[in-house]
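Every protein chain but one is kept in place in this view of the complex.
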Amino acid sequence: MATTHADLVAKKPRRGLVAVLMNLRESWVGMIGLAIILFWVVVALFAPIISPYDPLAIQTPFAKPGSPAPDGGVFWLGADHLGRDVLSRVAWGSRTVLIYAPLATFCAYLVGIIMGLMAGYQRGWIDILLSRVGDIILSFPVLLLYIIAIQEFGRSNLNIVIAIVFGSAPGIMRIVRGLTLDIREREYVAAAQVRGESNWYIMLTEILPNARGPLIVDACLRLGYVIITIGILGFLGLGLPPPDPEWGGMISETRAMAMIFPHMTLAPAIALSSLVLGFNLMADGLREISLKD
Amino acid sequence: MMVMTMLIVSLLLFMVMEVNIESVAIKVLGQFSTEHQRHLWLESNGYYRPGYVRYFEWLGNILQGSFGYSVVYKIEVGELLWPRLKNTGILAGLTLAVVVPLSILLGVLAGMREGSYRDRSISIISIITASVPEFCSATLIAWILVFSLHLLPGTSSFISGFSWAEMVMPVLVLVLYDFGYITRMTRASMAEVMQSQYIRTAQLKGLPFRRVIFRHALRNALIAPFTVIMLQLPWLLSGVIVTEYFFAYKGIGTLLLEAALRQDVYLLEACTMFLVAVAVGTQAISDIGYMLLNPKIRFK
Partner (left out) sequence: MSQDSPLLEIENLHVSYWTRAAEVPAVIDFSLTINEGDTVGLVGESGCGKSTVAMAIMNYMGANGSIKSGAIRLRGRDITQLNQNEMRILRGNEIAMIYQEPMASLNPAMTVAHQLMEVPMIHQGATADQARSASEQMLSDVHIPDPARIMASYPHQISGGQQQRVVIAMALLANPSLLLLDEPTTALDVTVEAGIVKLIREIASKYKMTQIYISHNLGLILQTCERVCVMYSGQAVEEGSISNLFSQPKHPYTHGLFNCIPLPQTDKNDAPLIPIPGQLPLPHERPTGCTYGPRCRAFKIDVCDQQGIPYEHIEETNQHVRCRRWSEIKPNDLIPDKVAMENAQIGDIVLDTKNLSKHYEVEGTSRNFSTMLGFKETVALKANQELNLSARHGETLAIVGESGCGKSTFAKVLLGLETSTSGDLTHDGVEIGRISVRERQQTQLAALQIVFQNPVDTLNPSHTVGAQVGRVLKKFGISHGKTDTREKTLELLAKVKLPDEFYYRLPRQLSGGQKQRIGIARAFAGKPTLVVADEPVSALDVSVQAAITELLMEIQREYGTTLLLISHDLSVVRYLSDRVVVMYLGKIVECGSRDEIFEPPYHPYTEALLAAAPIADLRVKKRDIILEGNLPSPLDPPKGCPFTTRCPRRIGDICDTTPPEEQISADGHRIACHIPLEELSQIDPVFAITE
């Protein structure tokens, strides 16, 4: 053996998240999406530093953007109907969103992937049961589900996350199931079966890694949906409890006076839309790249 | 299948709402009612009977069209429901009438020549509009059209009867958000069909391009979008709820929301059952339609 182990390792191809992001360079759409997302992540991380004021501090009601603040600073985006600095509220609002949306999506994925793998690979009664349940939940207008659930069980962060998991998992399950049904016909799965590998080994090691591509794209899109959902719930008054600033809530609170003071409503609206746009663009970029493979 | 789904949903709904009879009594009589009042009311309304009896009675009532009594509005639920349903029907109908032709047209144009400028611009526009949820776009559009330009009325409550002007914004908001997804699905389907071998055959047969598109490609490309459109209806309904609320449109969405927020038990149950029926119904239509459209399934 002329080559040493070190030589072999040196030739290892790059895989995993790093590879995905490096590949993204090839799609400018994806890059723009990534940039937007990173922007908001930075804002969320450094919210305490970026915000000039305490988001809950009541100062000058209805201040216009750019107008001076009592302490000598500037309300860059103006102040809302209670006098709270809009810029600070938008910045802190990003935190809320960027904590709960990924959390809810991640949990939904855990549930959805397990159910989808089982339904798609083991078939039989598991598949029938899970598919029926999934179909039933999916045939609901999802918002309805959330509204009823939160009304009945109360408004809390945990409830919202659970409701979103409940509402999103069936969709994920359907996608994973479809991918599993396709992949299980491949010969390498048969090779694993002939080796006597256990069901879970095959599902997690042979099938799941090859479903990566479409699932990553779906994850980005779904994060977008979840962000929108959290926004809608906040807008309808069913979202995360006040007084923590939350973009949907900000819009609904200030809506009535938006005719005269649009900045209070437009700022969070644009913030939310841009973040969702970021995820959608990145999803599209990822899909473009996976097609080129 | 449809029927089973409805039954299961009704059962779950009933369980969620009425299992805890104390809370039902509180919702109906109000927070400040005494225990004794609640007890009387529960008894006179048969709440001390076993759960499954109550369920079947409720189910029977629903099927006969008797939905109970709205706590908040103090009238029969039925009286509230039908006009609201009609309004929502108008809203949804108008939206679909715009969205379906628009997305199919754009999707086909985009997918016909994949990678062209036309395709890229349509795709980008679709992504952008699908990123702006209804309540955000409503905010923006209301600001522009109502407050800045004073073109349209601010709310759509039909105070003086049906008005086209009041319909514009809700429909616009719904169309903007919904058309993106269907356009992209249509585009994907069309692009895939254009890459297929039978399209190559058609072109190598020397057929004119127009014929290739209309006779050969479309039949196959539109099968998938049809099912997608049908399955989008639950999403549309979600959007309807928000949009109606934003524009104070008197449809079933606002009714539902109010019922939920104000704990109006029977109203909520009835609205829910209706919306679910619509969603399930469209799914069934989608399945049947797919079977009819796809010759591989229709002709074994």
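In order of appearance the chains are A and B, and numbering begins at 1 in each one.
Keep this in mind: a contact is a pair of C-beta atoms (placed from the backbone, for glycine too) under 8 Å apart; a residue touches a chain by one contact, two chains touch by 3 or more.
Remember, predicted model here, so these are calculated numbers, not experimental data.
Engineer: Can you list the shown chains that the absent chain is in touch with?
Structural biologist: Contacts of the unshown chain, counting the full complex: A, B.
Engineer: Looking at A:Ser67, A:Ser156 or A:Gln193, which makes contact with the chain not pictured?
Structural biologist: Answer from the full complex: A:Gln193 touches the omitted chain.
Engineer: Can you list, in ascending order, the chain A residues touching the missing chain?
Structural biologist: Residues 1-3, 5, 7-9, 11-13, 15, 186-188, 190-191, 193-197, 205-206, 209-210, 212, 293 of chain A touch the chain absent from view.
Engineer: What residue numbers in chain B mark contact with the hidden partner chain?
Structural biologist: Residues of chain B in contact with the hidden chain: 115, 196-198, 200-208, 211, 215-216, 219-220, 295-296, 299-300.
One rule holds for everything that comes next: only the chains that are shown with their structure count from here on.
Engineer: Could you list, by residue number, the parts of chain B that touch chain A in their complex?
Structural biologist: Those residues of chain B that touch chain A are 5, 8-9, 13, 16-17, 123-124, 127-128, 130-137, 139-140, 142-143, 146-147, 154, 234-235, 237-238, 241-242, 245-246, 256-257, 260-261, 263, 268, 272, 275-276, 279-280, 283.
Engineer: In their shared complex, at which residues does chain A touch chain B?
Structural biologist: Within the complex, chain A contacts chain B at residues 29, 135-136, 138-144, 147-148, 151-152, 224, 228, 231-232, 235-238, 248, 251-252, 255, 258-259, 262, 265-266, 269-270, 272-274, 276-277, 279-281, 284.
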